[in-house]
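Shown next, in structure tokens, is the structure this report addresses.
One protein chain omitted, others in place.
On to chain A.
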Amino acid sequence: MLFNSLDFAIFLPVTFMLYWFIVQKNLKLQNVLIVCASYLFYGWWDWRFLSLIIFSTFVDYTIGYLLKQEQNSIKRKIYLWISITINLGFLGFFKYYNFFIESFTEAFIFFGKEIQPNTLDIILPVGISFYTFQTLSYTIDVYKRKLEPTTDFIAFAAFVSFFPQLVAGPIERATNLLPQFYQKRNFNYPLAVLGLRQILWGLFKKVVIADNCAKYANIIFNDYASYDTSSLILGALFFTFQIYGDFSGYSDIAIGTSRLFGFNLMQNFAFPYFSRDIAEFWRRWHISLSTWFRDYLYIPLGGSKGGTKMKIRNTFIIFLVSGFWHGANWTFIFWGFLNALYFLPLLLRNKNRKNTNDVAEGRWLPNFKEIIQIFFTFWLTVFAWIFFRADSISHAFNYISKLLTSDNYAKNLSIPSELYYLILFFLSIEWLGRSSKFAIERLQFMHKTFRWVFYLSIILLLFKFAGQEQEFIYFQF
């Protein structure tokens, strides 16, 4: 079920009503309802893959229980590795099996030996990368004794399958989300209103910005050889806004929906395109994944505490793995590699934590230095997104080489001026709200009339610019 679909527009109020009017007095029933609603939400795509979630839930619940009972460190480690193997095994099989087979085949061909590959027709279960990492965080935290394993199976099943963030995050930590399933939830008016506001803004980002940018990004990327330099730059720019609007829009809807049910999820995006350097960008982009890798991979590897070699090694590992997490394609790995290259100079000069505050804090506009920094960082990310969007490495390099060569016969794509105005409006609102959790969070301090006019205008834009219902990019990851 897509957030931007009529199915969800019916599903959400029905679940909301049942939750607050039928089962509100009983915590257990609230959790049961969440599990049922979540399974329905997920099964809407393909009910067969529900078995994966249910199996994963059983495995990690049991391992959590065994870890609590067991004091022997070797046995505890074995339990941990069973969980990791099963979870990553599923992920590896469904997501990476064909990639590895094809890559090995290509490698053998390169060395002059032909082999017959045995690829499988595998469907990637939606959101597998997200819920796998979420359940892994539970097992690892229990293993490290940071978290008391749950004895409430329903609460655990609700934690694993919680529908707002099941298929595209934020990847919640068990330490944050699981305890919320133990507490009685009472309806909280300000929280619910905040949730609705965030859902509205998320829909705007997805339906108006991302989907409309996608239309032109797709045209240009699919037929890059026919377009001139300015169109190719626009193609990369449109994809830059598409991916941000798409993914952060999803996160906003997920967080907003959770608030309607009395839950608080972690912030996943913090206005990354206003970052002054790449390190800041990575503190603001897909925060739940970046911090996951930081806590469960980078720090266990030694983080930045060791010598220069170790810093370089760990930086490359985390960025390459992060790229690989996004998909079984060399383009994502190269994208990760490129970001590691961007990041390393800052890390090695100990300047990676220079910009930890909000840009132009306490001011309306950035100063000249900040403008240059933002501009430079933004274009570095735009360049990297070309690899992320391209179908293959050669596609990306051809795109860039076409971009750098002038061609008098190339087409110039005409883009409706409304799209530029929409992006400008979007960036202005994001800039004004940059010190909040989401752009229009502070709207609550405005007069009611202004608020309602703003909401109605956004709804109007949603209908006016709604195109064909499009899936979220991150579903494929």
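Just so it is clear, a contact is a pair of C-beta atoms (placed from the backbone, for glycine too) under 8 Å apart; a residue touches a chain by one contact, two chains touch by 3 or more; residues count from 1.
As a convention for this text, contacts and distances are computed from a predicted model.
Chemist: If you look up the hidden chain in UniProt, what protein name do you find among "ABC transporter permease", "SGNH/GDSL hydrolase family protein", "SWIM-type domain-containing protein" or "Acetolactate synthase small subunit"?
Modeler: Of "ABC transporter permease", "SGNH/GDSL hydrolase family protein", "SWIM-type domain-containing protein" or "Acetolactate synthase small subunit", the absent chain's UniProt record names it "SGNH/GDSL hydrolase family protein".
Chemist: Considering the whole complex, which of A:A192, A:V321 or A:L344 touches the chain not shown?
Modeler: Checking each option in A:A192, A:V321 or A:L344, the one touching the absent chain turns out to be A:A192.
Chemist: For chain A, which positions touch the chain that isn't shown here?
Modeler: With respect to the unshown chain, the touching residues of chain A are 6, 20, 187, 189, 192-193, 452, 455-456, 459-460, 463, 466-469.
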